[in-house]
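Written out below as structure tokens is the structure these notes cover.
With one protein chain removed, the remaining protein chains of the complex are shown where they sit.
Letters A and B mark the chains in the order given here, with residues in each chain numbered from 1 onward.
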Amino acid sequence: MAASTPAVRRLSELAACVGGQVEGNPALEISGVNGLAEAGPTEISFYADGRYRSELEATRAAAVLADAGADVGPRACLRVANPHLAFAKISALFNPRPSFAPGLGKGAQVHPLARVHPEAAVMSGATVERGASVGARSVLFPGVYLGENAAVGEDCLLYPNVTVREGCRVGARVILHAGCVIGADGFGFAFDPSVPAHVKVPQAGIVRIEDDVEVGACSCIDRATFGETVIGRGTKIDNLVQIAHNVKVGELAILCGQVGISGSTEVGSGAVLAGQVGVVGHVRIGSMAKVGAQAGVSNSVPDGATVTGYPAIDHRVWLRSSVAFEHLSELIKDLRELKRRVQALEKKNER
Amino acid sequence: MAASTPAVRRLSELAACVGGQVEGNPALEISGVNGLAEAGPTEISFYADGRYRSELEATRAAAVLADAGADVGPRACLRVANPHLAFAKISALFNPRPSFAPGLGKGAQVHPLARVHPEAAVMSGATVERGASVGARSVLFPGVYLGENAAVGEDCLLYPNVTVREGCRVGARVILHAGCVIGADGFGFAFDPSVPAHVKVPQAGIVRIEDDVEVGACSCIDRATFGETVIGRGTKIDNLVQIAHNVKVGELAILCGQVGISGSTEVGSGAVLAGQVGVVGHVRIGSMAKVGAQAGVSNSVPDGATVTGYPAIDHRVWLRSSVAFEHLSELIKDLRELKRRVQALEKKNER
Partner (left out) sequence: MAASTPAVRRLSELAACVGGQVEGNPALEISGVNGLAEAGPTEISFYADGRYRSELEATRAAAVLADAGADVGPRACLRVANPHLAFAKISALFNPRPSFAPGLGKGAQVHPLARVHPEAAVMSGATVERGASVGARSVLFPGVYLGENAAVGEDCLLYPNVTVREGCRVGARVILHAGCVIGADGFGFAFDPSVPAHVKVPQAGIVRIEDDVEVGACSCIDRATFGETVIGRGTKIDNLVQIAHNVKVGELAILCGQVGISGSTEVGSGAVLAGQVGVVGHVRIGSMAKVGAQAGVSNSVPDGATVTGYPAIDHRVWLRSSVAFEHLSELIKDLRELKRRVQALEKKNER
């Protein structure tokens, strides 16, 4: 692994790169990016959230990225429409993807009938089985296992100890983080009371991961019973996420850490599932829907809706009910007292 | 890995295999199984749930499995008592377990004092330590680690990057999915305020997995402090499940994705824990009990009970309270208004 030493760049170059306006010296030389608190005097940082006002005031950064409205004091500024996005792009300039020597490492196990592009790197301790293929510039770290007839596209990174089981398809520019498992058997059994036993339902399908997807460390995406489990283009999946057989996730979705999605459920494009959300099987999370952390989704969620809770309900209703929940025992006391008062009134009125 | 090409089979043969009645041409040739939506004109599918009526009507399948009562229209049908179970069995006919060349892969590390059955396969990049044993026809994929004196029975599949630590016992026909960890140290410490430090309690026990168990990808079953953590015969465990030290799971239990079970808890035979359920330590989930998704079980659950919620309570009570929870803020408003009305009545009545 070798990252080319990042060149120093002028503020004006960075402005051109992200379509921003320079306030201050355009010839200012920038050597890198960093957080407001960590930045040194030749680095650029970003300011997009008033919560970080004091860090902004104390920063040693040479310049900051900010939007048109932000007061950044006397320091050099690169004005952009979306500071966070501009920061991501500039950071990528200074932190390019490392490059890896192509070819097969000494102890790599590549089947004679596998197809590994000459510009791909299969490191020592990685395995590529019969009929599997690896595209140009893709990198398989030690301990990666690529099963029979599995396919990995161009420019992918498969970090150490990733497993991609037989027949699964991985698109281009996909990142599979260490220890994730693509294409383990779906969890399907039929109970046979005559034995008794849970009889395994063969899981004969595959997983298909489209381009530009990222899958977090130790996340698991199970192969379909038949057909495909699909992760759509540009979707990002965090660590320790469980995706069951035959799930279809649309494009550009965000699945945060420890989310679990049960079998045959669909997640629409652009949907965001916060940490530890669980979703039952055979439902649909709508496009652009938002599901709050730890929610338990037991029914389909309409496009664009925001739900939270267990079971998940409209987010605003949940918020109100959650506030009320804290006062539940007082509520019961109040009700009891009110009963007594009504009873007293009733007695009086009987007379 | 090589799966023998599945032969075409007549409908009458399939009927004999699952004990079903043919409706239609018994000589009809079937080439495979598939879902209603995916099946081609020489495949058999199954229909067991009215929700899939429209898929049934549109299917191109040559025949369907269904129970006596189901209306499947004019197409050929195999009538069986349990279509799902029959489907599992027929699918297994067409999707047999792949076979693997026995012997040691080129880079396999097998200790001279390990005992690997000549019909077992230890692939390149797998490790078998001193005193460990692997039974006939069992397969260790690349990256599998079998610690000292660990034992794996016959006909097991240990997928890539599985770890079985020293001394653990795995029965026959067990499937350990990629990345799962059997026998890591239990989480036990004693606090020593004089240092201060959490002093490690040695975890000197093992894990014992009985026959016909399946453990999902990246699931973790910790070794006992003393004695054994046990997974009973035929129990099926999904992905990313955590089972702590000294847990005893009975036979034929079902633990769904991301379940967590704390130390020394018992799970009775046939119990079903849905996704993301958490169970505290030192309790007992009864035989045939059902625990709803995301439930937090803080007390023992009687045999056959169905519980849900956080903390887990009787499922029907939880359902009613959950419906009420949505209306909690209105309830408070109602109560407040009622108070005012009672107060007004009281004033009137004082006079």
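We adopt the following convention: a contact is a pair of C-beta atoms (placed from the backbone, for glycine too) under 8 Å apart; a residue touches a chain by one contact, two chains touch by 3 or more.
Given the structure is predicted, the values throughout are model-derived calculations rather than measurements.
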Touch with the omitted chain, as defined above, among B:Leu56, B:Leu93, B:Val139 or B:Cys218: B:Cys218
Residue of A:Cys17, A:Ala70, A:Leu85 or A:Val283 in touch with the missing chain, whole complex considered: A:Leu85
Touch list for chain B against the chain that is not drawn: 107, 109, 125, 127, 129-130, 143, 145, 147-148, 161, 163, 165-166, 179, 181, 184-185, 187-192, 196-202, 204, 218, 220, 222, 225-227, 240, 242, 244, 258, 260, 262, 276, 278, 280, 282, 294, 296, 298, 309-311, 313, 317, 320-321, 323-325, 327-328, 331, 334-335, 338, 341-342, 345, 348-349
Interface with the unshown chain - residue positions in chain A: 1, 33-35, 37-38, 51, 82, 84-85, 87-89, 91-92, 94-95, 105-107, 123-125, 141-143, 159-161, 175, 177-179, 212, 214, 216-218, 234, 236, 238-240, 252, 254, 256-258, 275-276, 293-294, 309-310, 322, 325-329, 331-332, 335, 338-339, 342, 345-346, 349
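Just so we're on the same page, only the chains that are shown with their structure count from here on.
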Return the distance between the CA-based centres of chain A and chain B, expressed in whole Å. 25
